[in-house]
Structure formats: C-alpha cells, structure tokens
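Here the complex is missing a single protein chain, while all its other protein chains stay put.
In order of appearance the chains are A, B and C, and numbering begins at 1 in each one.
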Amino acid sequence: MPDPLLRMTGVSKRFGATHALRDVALEVNAGEVLALIGENGAGKSTLMKVLSGAVPPDSGSMQISGQPYAPRSPHSARLAGVAMIYQELNLAPDLSVEDNIMLGQETGRWGILRRDLQRQRVRDVLDQLGHPELQPDTLVNRLSVGAQQLVEIARALVMEARIIVFDEPTSSLARHDVERLFGVIARLKETGIGIVYISHFLDEVREICDHYTVLRDGCAVGSGSLEKVSESEIVALMVGRTVDELFPSVPHTPGDVVLSLSRLSGSAVPTDVTLDLRRGEILGVAGLVGAGRTELLRCIFGLDPVKTGTVKVGQFAPRRRPSRMIAAGLGLVSEDRKGEGLAQSRSIADNMTYSRLQPYRTVGFLHLRRRRQAVSQWMRKLKIKAQSQEQSVENLSGGNQQKVAIARVLHQDADVLLLDEPTRGIDVGTKAEIYRLMGESAAAGKAILFVSSYLTELLAVCDRVAVMSRGRVCEVRPSDKWTEETAMAVAVAGESI
Amino acid sequence: MSSETNTTTTPEPQLLATSRGNALLNVIGPFLALAVVYFFFGITDATQEDGGTFLTPRNNRAVAIPTATVAVAAMGMTLIIIAGGIDLSAGTALALCATVLAWCLKEGASPTLAILAAVGTGCLTGLINGVLISALRVVPFIVTLGTMTIFLGVAKIIAKETTVRPDRTTQIPEWLRGFLSLREQYLFPGKWFVPWSGEVGADASWFRRTAIWVAESLRLPVGVWLVIVLAILLALVLRYTVFGRYVFALGSNESTARLCGINVAWNKIAIYTLSGFFVGIAGIYQFSRLSVGNPTSGIGLELRIIAAVVIGGGSLSGGRGTVVGTLTGAAIMAVIASGCTQLGLSNPVQDIILGVIIVVAVTIDQIRQRRLAA
Amino acid sequence: MSSETNTTTTPEPQLLATSRGNALLNVIGPFLALAVVYFFFGITDATQEDGGTFLTPRNNRAVAIPTATVAVAAMGMTLIIIAGGIDLSAGTALALCATVLAWCLKEGASPTLAILAAVGTGCLTGLINGVLISALRVVPFIVTLGTMTIFLGVAKIIAKETTVRPDRTTQIPEWLRGFLSLREQYLFPGKWFVPWSGEVGADASWFRRTAIWVAESLRLPVGVWLVIVLAILLALVLRYTVFGRYVFALGSNESTARLCGINVAWNKIAIYTLSGFFVGIAGIYQFSRLSVGNPTSGIGLELRIIAAVVIGGGSLSGGRGTVVGTLTGAAIMAVIASGCTQLGLSNPVQDIILGVIIVVAVTIDQIRQRRLAA
Partner (left out) sequence: GGGSDTDNSNGNGDASGNASGGGKKYRIAVIPKGTSHEFWKSVHAGAENAARELGNVEILWKGPLQENDREGQISVVQDFITKQVDGICLAPLDSQALVDYVVEAGEADIPVVIFDSGLDGDKKNYVSYVATDNYNGGALAARRLAEVLGKQGDVIMLRYNPGSESTENRERGFLETLEKEFPDINVLSSDEYAGTTPESSLDKATQLLQKHREKVDGIFAVCEPNATGVLGALRDLEMAGKVKFVAFDPNQPLIEGMSGGSVDGIVLQDPVKMGYEAVMALMAQQQGKDVEKRINTGEYVATPQNMDETEMSKLLKPKQFED
C-alpha cells in the first residue's frame, strides 16, 4: 500500500496539568475526507494546530506523502501545503475581504501587489462558495460572523494546498451555505486533496466524510469507515456512554406575553419586526446568513441603535441600554464569543458572574467563597472542562468557552433569554443537556428567543419558529407546521409560501 | 524564530494545581527584579574604595522617598491601565495639584483647606478626563494628551507663569514639611524602635546587626507609610469589590462588559476620578518635597508613572496589573537613580543603565511568567 | 449616554455602494480639520489691530518648516502605529542622529559621509528596537521606553554632554544650511514662478491676488518638498506592496498574521528599521535648522510625533492610519503654535488652546467617520 497523504503518529501535548493529546495517531489519504470528532475539549483543535504548526507537539512525528514533516511555524506548514481554517475566527478586521483572503499568499512581483490577478482569484472562490455578492473591498469588521466565516473558508480555498483542515467551519452557517461548502469540498476531493473535517453535526459528517477518527480526553479511541458505523455508536465512542435522547423534551406551557416588539427597525436590519414572546415559550428564529437575526437580538437588548418601533418588557418599555435591559430581566448570549461574548483574559468565575454580582455583594464587597460555590455548581451542570474556576477563559476549548457564555445567562436568572447561536461548537452530549436546561427554564416560566442556523434543533426544541429574510420576519408558525424544506424555502424566497 | 511562533498565539495554562501557590509567586515575582537591582548596586558599591553607603538604612529611606510621589500617582495609573486606558495628563495634573496647594497656602488658607483643594483638584482633573473619554468616545491617549497641556496651562495661570512659593516657616505646617523628610525628628517610629541601639559594637553578632538594620530601615517618614496604607486599600478594592471586578472586565473586553450590563461610561468616569484622587495625593507629596508649586515640574513625569506600572507587570492592552507590582516598578527606578549617583556614574551612563534595566527587568518578568505558565 | 452604547461594538454594514467615494472623503477628511484651524486663526488675526500677517505666504512657509521635522519622523511612526506598535524613542533617536551628523561634520567628514552616518544611525536605532521587540517579545512601549533613555545617553556621550557645533562656514555645505531655510535664495521654485509678480497693485483682481498667493505659498525650501516626495513614496508602499499589506495585517490582528504564515518577527524588524530611516532623515532636518547637534533636544518630541499620527486618524490599537492624515496632524499642531503666537496669546492660554484643539479635532474626525460608516 502506498504511503497515506498524511500520517500522524504518537502525538502528545500537555498544557500544564492538562493532557490535551496522548499518543494520538491519524491517517488521511489523498482524495479523502476524514471526520475528526469528539466532545468539547477532547483535543481536536489542538491536534490540528499541531498539524498546522501553530502548536509544537511534546512528542510524536508526522509524515506527508512519506516525507517527514515537522513544521516550525504556520509559515512552514503552509509551504508544505497545509491549510487550516481555525475554529475561532482569525481575521484582520481592518483589512478588506480581498486582503484577508489573500493574506500570506499575495500575488505580486518584486513586492508590488498585482491587484487585478488577486481580484480575479477572490471573485472565483467567492463564486464557488455561492456568495458573489460579497464585495472584495468591504472591510471585514463590517461583516456578520457568518460572512466572516465564509471569508475564512475562502482563504483556505485560494491556497494551493494538499491538506485542508476545517475546524467547525459551519458553526455559524445556514444550511444553504453548508451545502455550497459541501459542493466545494467534493470538488476538492476529486483533485486529490486530503481533508480533515471537524464538526459536532453528525449528520453533516455522514454526508461529506469517508472515514472518522474519534478523540476522547486526548486519546484516539476509534477510527474507521463511516459507512460501517451508526450514529449512536459514534456518540457512544465520543461520550463513553450512550445519549438516549438528543432532544430531550421538558413539558412547558406558554403563558402571558413578556416581550413584545412592535414595528421594530434598526439602522439597516431588522425591518419592521413585530413579535410577541410569552412566558414558558421557546421561540426560534431561522434565516440565512445576513438575514438580520443577530441585529434583531441586539436591537432588543439595546446594543444596536433602533430607528423606529418599541420594545416592551411586560408592560414597560425600558430604556434601550444593556444595563437597563438586564435590570428588566433580559439576558443575551452573543454569537461572537471571542470579540464580545467573553472577557478572554478573565477567569471562568468572573465571566460567569459579571452580569449578576449582587448576590455576593455586601456594601460593595464581594463574598468570594459563596460565589465559588455557585460557580462550581454551574460548571458541573454544564460539564465545563477546566482546571479550576480561576483559569482564564482564553485557555478553554471552543465549546467550553461557549458553555461559560451560556452559564452566564443561566446564572443571571434572566426572565427572557436571548440566545444567539448558543450551541455553536458544542458537542452532542452537552447540547442535549443545554436543550434540557432550556426546556426547564421555559417550564419555570421563562421566555426564550432562540436564534440558530441549525434548523433541526430549532424545529425540535422550539414551540414556534419565525423565519427571517432580509431583515423582515416573513412568517411565524408552530414548529410542527414547519419542515426543514419549507423553512428554507421561505428564508430564501423572502415571503411565505 | 521558531520559539517565536508559538507562545503569543496560544497562551499556555497554569501548571500549579493550586492557584494559591501561583498567586504567591505572582506577588513575590516583582520583588525579585527589585532585589536583583538593589543588591547589584549594593555589592558594586560595597566593593568600591569609598563605597559601602548604598546598603545602609539611611540610603534605603533616601530611596523610598523619591519613590513615594511616583508610586502614589502610579497607583491611580494602575487602575486606569488595568481598565485598558492610559493617562498622559497625570504628570501635569500632579503639578497642577501641587501648584494649587502652594497657591492656597500662600493666600493664607488653612493647611486642611489647602490639602482638600489639592485633592479636589486631582479628582476634578480625573473627572474631566473620564467625562471627556466617555462622552466624546475618543481614545484616552488623545483626550489625555489634550488635557495634559490644558492642565499645564491652567497651572501656569494659577502660578502667574512662575513658581508659587509660600513662606516656609509661617505658611507651611511643620508636619507637611516633615511628610517626606529624611531628618531624624520626622521618622516614624522613633529611635526607641531599634533594638540594642547604641550598645552594639563592631563585634556584634550577625543577627543583632541584621535586626538593627531592618529596624532602622523601617523607620520612615509618614508619607512613605501612607503609601503603604493606600496601596493595601487599593489592592483590597481591586480584589474584593464589585467595582474592582468591573475594572478588570472593562480592560479585558469592553464589549463584554457592556453586554453584561456594566455601565461602561459611569465606571470609566469613576475609574478616572479615583485615579485623579491619587494624583491629587501625589501632588501633596511633590509639594511637601519641594515646598514650592511649579507648574512645569510634572512634564515628563507621566512617562515615569506609566513606566512604573508597566515595569510592575501592568499590560497596556488592559486587564492585567497589580498594585504591588506598580510599587516595585517605582522603586526599581529610584534604586537605579540613587545607585548611579553613589557609584559616581555620569549622567549619560546613568541614562543608558536606566534604559537597559527597564528592558531587562520586564524581559525577566515576562520569562518568569511564561515559566510559571508552562 | 444612550447613544454611547451602540457604535463601538457593532460595525454597521456598508451603505455606500462604491468604496471609491469613501476613499475620497477619507483623504479629504483630515484636511478639513486643518482648514478649519487655519482659517480660524487667519480670520481672527486679520481682524486684529496689528494683525494680518497670519494668512501671508511667508507665514505659510514659516509654518511648513517646523512641521517638516515632526512630519518626517511621524511618517515612520505612522508605519509603526499601523502595525500596532509604538515608538517612544523616536524623539531621542532623532536627536542622536542630528548629533551624529554634527559630530561627523565637526570631525571633518564629508557631508555625504556624515549624512549617510546619520541615516545609518537612524536605521540602526530602528533595527535595535525591532530586534529587541521581536526577540524579547516585550511590548514596544517598554522596549522603546528603555531605548529612549539609552539613545539619549549615547548621544550625550558622543556630544561629550554638550552641544556639537561644526563650523558654519567651512564644515556645513551650503545646501544643507538652506535645506529648511526661509531665505529667498533657498526657495524653490524661484521668483519666476509667481505670475504677475511685481506688476500687481492693490486694485488687482481677486483672481490675480489669489494666484499670486498660491504661487508664493508654493515656493518652499527643498526640505519641505522632500517631505512631500517621501510621503508619496510611503503612501504607495503602504497601498501597493505586499509589505504594506503585512503592516496593516500585523496591526489589525497579529495572531492572524502569524497563522497566515507571515513572518511576524522579520516584518516587525523591517517596520522599525524603516521607521528608523525616517527618524534619521528627521535628524538631518533638525540639524539643518540650527546646524548644531544637541542630544537633549529630542526629549518630549516623541509625544508630538505620536500626536501627529493620532490627530491624523491613526489608531493606537493598530490597523488604521494614513500618511496624509499624519502630515495634516503635524501641520495642525504647527498652525496652532504659530497662530497663538501671532495672536499674542500668552503661553498658558496657548497651552490650553492646543489641548482643546487636539481633543476637538479628533472628536470631529471621529464623528465624521461614524457618519461615513452609518
């Protein structure tokens, strides 16, 4: 048998007391897509960072096409033909879409940029990804997270790589864009490129991947062909037990209206949104990237300017400022956990309690012991994997960071939860736990506005689902009146069908 | 190069299982650099022909005193830098406070009133900075660059473009003159504090001599003790109050702070005002040392104040900094200045040594932090 | 307050269809502030009893000249600030270069050699900063705070702690003395450039008078023209070269740059060295004005250099800044200084006005930017 395109053997990595990787082996063949799966904090991203030269391994060796490969930096990895899309967005916000896509691989002669050539290549990949409307001149900090993720993907595609790693590329993409991406991946496969694909969406994985490798606590616990394995077997490998219910249902009944929006319009999106949210209700919001779902939540919460319209919480219309909204009982999980959601250099405990420090306060002074107890409870409940609650958030795995963000609104005990892609990057087992917590909250009389690009979870968890398109709410139906197809069709068409 | 690539991107986690051991090392850490610099000069001085004075208690006091002014102002700056800001106006604001104090005394105001006026001026300068930064949403660097020259101008107007000299004997109270004085009668505790004082000859035991040395070194003017009290208070505020947490949150990620319902504008105003309070106190320190108010005596001081914070481990990108670190940062600079004079080094050489030590101290601190982390 | 909450967190989507209109406004923007300040002083001066000198071409030149030194150094600083760094050593490094130049001339070196030595010294100072920053991985603020005093010390040693004065007539070439001179014979283009010169009386048409005014204002010493040439070159480098892209990428997000395979260390070294080149040139400018090399005349200059960049729209958090902006920033400060003197404002008042205008200029620029974005 010929050498595989990529072989990693005996890779180990420790971060202080954390064994992120223990003696992991992995193989990828040319023209094959390998699924790398595992719980949050299993070591997937770390393994791929070792491959891309961003993290030096403690031990282990790698070979590309039989040649020893030991990248000293991301630069040498690139030279060896390894491209990577990192889980956390890695964009230069002050640069344009084009400059970001071409970063590190500018075409130029004698150091002078050849803009015409570059422009053409950028247009080509954006076409491939199905977003020809994305202007190469736009500054990246003007884009929504979803669009930014597209830019990130485009960056890997313009490179002439032999191996491409996708670390949760679709966590903020709508189904629509996911399919486009899969089309691109299929084409890449045909040209003989090896691909590693990390995702927590097992259905996606089945659709696009050929083989799988499962990591648990830094060890490779199984690998093989995807055709010969069932979803529940994979889950069992990942979690070490079986997860009986992916979407646990907790009965809850809607009560009176707590949040009512009337004719709410922001500076660009949303446009003219009228919605009512009841106690004990989970209202889903679906839509394509750029539909304005994020802006809707931000307008409600007072983070974005509102042009016209009102937001009423109960009977009152509080001043639109986050501090007032929190006082009125609202809580928000941001879709951008790196830029906005979390204070990266602060501890888990701090991040979890910033929005509600009152219980631990006597005349301005903090009662740290009481807080420590509360925080460890939440960490246990959400299975946050960390060394201690004083660990700073930046060292957590992506999924665990997301859990801290969710823990904050839960700890805040908000009456109305505004969740923007809350399960982004969270593993199957914990997702189930989060759905259950959402259900319990609803049962306890809280209201939840749930924005997600993952239609399956919306339809399974929500009581009603609203579909947004181009800033407007097109239609609201109880979730059993929607199918994924009809919802998608409405989102694309922009009008109810 | 290869070592260059990994560390900044991926912050390593902490090794020590208990965060307590870590905290301890973090507190001791900054002292290490100070100790190295101190003993470097001490030993070099002792081996010199006419040396041996550097390690004396008197010199320890003489170093503590110029440290004090910068240290007090730097405490306020620590707050601001942790919160992700910067204050270039600290130097001239400090001189403004000293000028106001001098002017009040000269105009015959009571010392209490004069001191209240100085501290009030300090708070006011901070308040102005805070309000401008919050209201105009202009970066602190610019706002304080502007107020830097504004405060200078105001101080010059108050001083009628010269130096304000209240009468030393009649208008400046005794305690204020002794506030940062090295003279025996102003030291606290008094001579009684030193054990075996007087009875110890050259043949005394090592232990006795050390005890005397320590006790003598601890006899300091009131102003220095006040620095220590203020430092403890500020450290407690940073660690154990809600406000303290908010300061760190703001510096770490302002958007997150806003998202969590922290009133960013108010907290910024509070932070700058509190820092202005420290600047006001530092103005009193400067005045008590100079017994005159000179509007221009704060020019360039802001860089030394900021340097103290940063040498002490504060990060200009916000979210990191400690009060102990800041104090040692200020002390390191004073030790270098004193050591160079005592070794008879010329000014250019002193400049170069100061520069080298700043870079080396911070580099070592950083390596230590990385070691700790790895 | 309520308006406070929105803009910084959420970048609004682009409304302007073409980014070209945007770019145009971005270029003109900084000039607006300059024009406002200029005409404010001009009109106030013209309405004064003994005024009317401010708007003369002569005064325009007199303002352009002190702008030049700061502007050249600020171009290098623009690079550094865009790349997310800062250079506090620029002021003393500039004085060091001037001192080296003076020393070489005094020791009898040929002007060419002396100038090469000065520029070389500039590059070297930049190289040292860059290498230290890259190798030690210490923040630029600290490294350059350290090298600031190191360069000062070195300059003092070269100058033997005083001022280096080469002989004006024998050792300094004619062109270097005229480099930034206001004297008629050094202006370029010559008198012929001005249309209708001499023939126009007080009753001349508005058009002719304006034409003469413009033409006269454009007759500038060679040094000022060189600033413009350098500015164009630098702007082209920033916009059209791969290196230029890397500068922005580094400042915008350093870890992204690293993960995209950009050699961060080398690029930083290149950036600081290039900036050092500009500092070296600025040293020549400073020397040519008084034909002396004075080690201490760079102290405090760094803040003016940084201020020029920031008033011109550079962002201290990196990723943003333009060469045109920086030039106008430097010019705004020079206009204020000149205007205040011409209006006969006292020193303190001048300080206050400078401060107020810095804050106001940046605030307006920011509001304009927000408008543009919204």
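Following the convention adopted for this analysis, a residue touches a chain if its C-beta (ideal position, glycine included) is under 8 Å from a C-beta of that chain, and two chains touch if they have at least 3 such contacts.
The model shown is predicted, which means the values in this text are computed figures rather than measured ones.
Asker: What are the shown chains that the left-out chain touches?
Answerer: Per the touch rule above, the missing chain touches B, C.
Asker: One chain is left out of this view; which of B:Thr53, B:Thr241, B:Ser315 or B:Gln369 touches it in the full complex?
Answerer: Here the residue in touch with the unshown chain is B:Thr53.
Asker: Sort through B:Ile212, B:Leu250 or B:Leu316 and give me the one touching the missing partner chain.
Answerer: The missing chain is touched by B:Ile212.
Asker: Check the options C:Glu49, C:Glu184 or C:Asp203 and report the residue that touches the missing chain.
Answerer: Only one of C:Glu49, C:Glu184 or C:Asp203 touches the chain omitted from view, namely C:Glu184.
Asker: Quickly run down the residues of chain C that touch the omitted chain.
Answerer: Considering the whole complex, chain C reaches the absent chain at 53, 58-59, 62, 65-66, 156, 159-163, 165, 167-169, 181-184, 286, 289-292, 294-297, 299, 337-338, 341-342, 344, 346-347.
Asker: In terms of residues, what is the contact footprint of the unshown chain on chain B?
Answerer: Missing-chain contacts on chain B: residues 42, 46, 50, 52-53, 55-59, 62, 65-66, 69, 156, 159, 161-163, 165, 168, 177, 181-184, 202, 206, 209-210, 212-213, 216, 286, 289-292, 294-297, 299-300, 334, 337-338, 341-342, 344, 346-347, 350-351.
As a convention for this text, only the chains that are shown with their structure count from here on.
Asker: Approximately how many whole Å separate the CA-defined centres of chain A and chain C?
Answerer: Spacing between the chain centres: roughly 45 Å.
Asker: Averaging over Cα atoms per chain, report the distance between chain B and chain C in Å.
Answerer: 33
Asker: Can you pull out the residues of chain A that are in contact with at least two other chains?
Answerer: Touching at least two other chains: 54, 73-75, 303, 322, 340.
Asker: Return the residues of chain B touching two or more other chains; collapse runs of consecutive numbers into ranges.
Answerer: Only 1, 4-5, 9, 255, 258 qualify.
Asker: Quick check: in the complex, which residue numbers of chain B touch chain A?
Answerer: 1-2, 4-6, 9-15, 17, 19, 240-243, 245, 248-249, 252-253, 255-263, 319-320, 373-374
Asker: Give the list of chain C residues in touch with chain B in this complex.
Answerer: Those residues of chain C that touch chain B are 1, 4-5, 7-9, 88, 132, 134, 136-139, 141-143, 145-150, 152-154, 156-157, 161, 254-255, 258-259, 263-265, 299-300, 303, 307, 310-311, 315-317, 346-352, 354-359, 362-363, 366.
Asker: Can you list the residues on chain A that touch chain B in the complex?
Answerer: Contacts found on chain A: 15-18, 49, 53-56, 72-75, 303, 322-323, 325-327, 332, 334, 339-346, 350-351, 354-355, 357, 361, 364-366, 368, 387-388, 390-392, 394-395, 408.
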